[in-house]
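Can you read through this structure? Questions will come right after.
The complex is shown incomplete by one protein chain, all other protein chains being positioned as in the whole.
Order of writing sets the chain letters: A and B. Residues in each chain are counted from 1.
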Amino acid sequence: MADVIENTMELEEDTQTGRFLTFSLGRESYGIEIKYVTEIIGIQAITEIPELPEYVKGIINLRGKIIPVMDVRLRFKKEAREYNDRTCVIVVDIKDVSIGLIVDSVSEVLTIPEQGIVEPPKMNKGFNNRYIKNIGKVGNDVKLLLDCEKLLTEDELEDLSEVQ
Amino acid sequence: MKKLLIVDDEAFMRLTIRNMMNHYDIEIVGEAANGVIGVEMYKEFRPDVVTMDITMPEMTGIEALKKIKAFDPQAKVIMLSSLGEEGMVIEAIRSGAKTFIVKPFKEKFFNQIIYDVLGI
Partner (left out) sequence: MSNGFVNEPMLDLFIFESMQLIEQMESLIIANERSGFYTSDAINEIFRIMHTIKGSSAMMLFNTISTLAHSMEDLFFVLREDKPQNVDYTDLSDLVFEGLDFIKVEIHKIRNGDEADGNPSELINSLRVFQASIKGQDSSPEAMNFAGQTDSHENPSPEKQQYYISKVSRETTSLQNTFQATLRFEPDCGMENLRAFGVVNDLGDLMEEYYHVPEDLDHEDSARAIGEQGFTLFLKTDRSWEEIHRVLIQTIYLKDLQLTQAQNSDLLNNQDLERKILLEDSSDKVSDSSNRDRVTRDFEGKEIHSAVTQQSIINVSVAKLDQLMDLVGEMVIAEAMVIQNPDLNGLELDNFQKAARQLRKITSEMQDMVMAIRMVPLTATFHKMHRIVRDMGKKLGKEVQLEIIGEETEVDKNIIEHISDPLMHLVRNALDHGIESAEDRQAKGKVQGGTISLEAKNAGSDVLVIVKDDGKGLSKDRILKKARENGLLYKSEGDMTDKEIFNLIFLPGFSTKDSVSEFSGRGVGMDVVTKNIETVGGSVSIASTLDKGTTITLAIPLTLAIIDGMNIKVGNSRYTIPIISIKESFRPKEEDIITDPDSHEMIMVRGRCYPILRLHELYGVKTEIIDFVDGIIIMVEHDKKSLCVFADELLGQQQVVVKALPEYIQRLKKISGLTGCTLLGDGSISLILDTAGLISL
């Protein structure tokens, strides 16, 4: 993880377009635009907040700043998994909202050229789809590129009503 | 290092001047929000040049100018005036103001006047 962070830092001076931080949830590999990422930390003590959707795990203390953390697995309605020392929190800043995304593990920072990015296929089922903006091809691998803004805004109402 | 003192009741104008003043060899030694403080600061810092707003509460720029000149006849004071203050500009010149600048002014003009007054 340390080198990933280092890579991220170096990138600051570089142009950020086409750069993605990739992480994994189970066997799938996802990408998130590097411009949203502010830091990556290991999993830490989470204070639970009652009455929230299951995927909002609670809040954490990030050097005096209190930010919410979201379990991306649960957000995608995947099975919950125990956190371990590979579990990471990717802190992102989306439209001035800071939030930590809990992922299984962080992989690397990649440049995906424009021609390697395609729209996702239209699927009628599979709720994953609505958070995936594009699909990036890197060699033989496929990265699901997240739509960060939707992650925070989409279907909150629906999700809430499920909880209550 | 040349020393500049800003006397203006408006924080906005003080900041404007601060932002405009871009000479490496000029240091802003003080910002006074009215004439009374301006005169005190003059005595304390002995600046090489003063920018002095004319219309200020408590003690007008003209009064402050007179007090500064009485304390130090060599003082170099630049008056900040606006249209409509011609009469006061005249009084300021009579009272020993080095020169004046008319608001609104551009950065270039401001720096030029400071350099000219300081002879740099």
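Quick notes
Just so it is clear, a residue touches a chain if its C-beta (ideal position, glycine included) is under 8 Å from a C-beta of that chain, and two chains touch if they have at least 3 such contacts.
Bear in mind the structure is a predicted one, so any value in this text is a computation, not a measurement.
Of the chains on view, those touched by the hidden chain across the whole complex are A, B.
Considering A:S24, A:S98 or A:N134, the position touching the chain not shown turns out to be A:S98 (whole complex). Mapped onto subunit A, the interface with the missing chain covers residues 45, 47-53, 56, 59-61, 64, 66-68, 97-99, 152, 156, 160. Subunit B meets the missing chain through residues 9-13, 15-16, 19-20, 34, 36-37, 55, 57-60, 62-63, 81-84, 86-91, 93-94, 98-107, 109, 112-113, 116-117.
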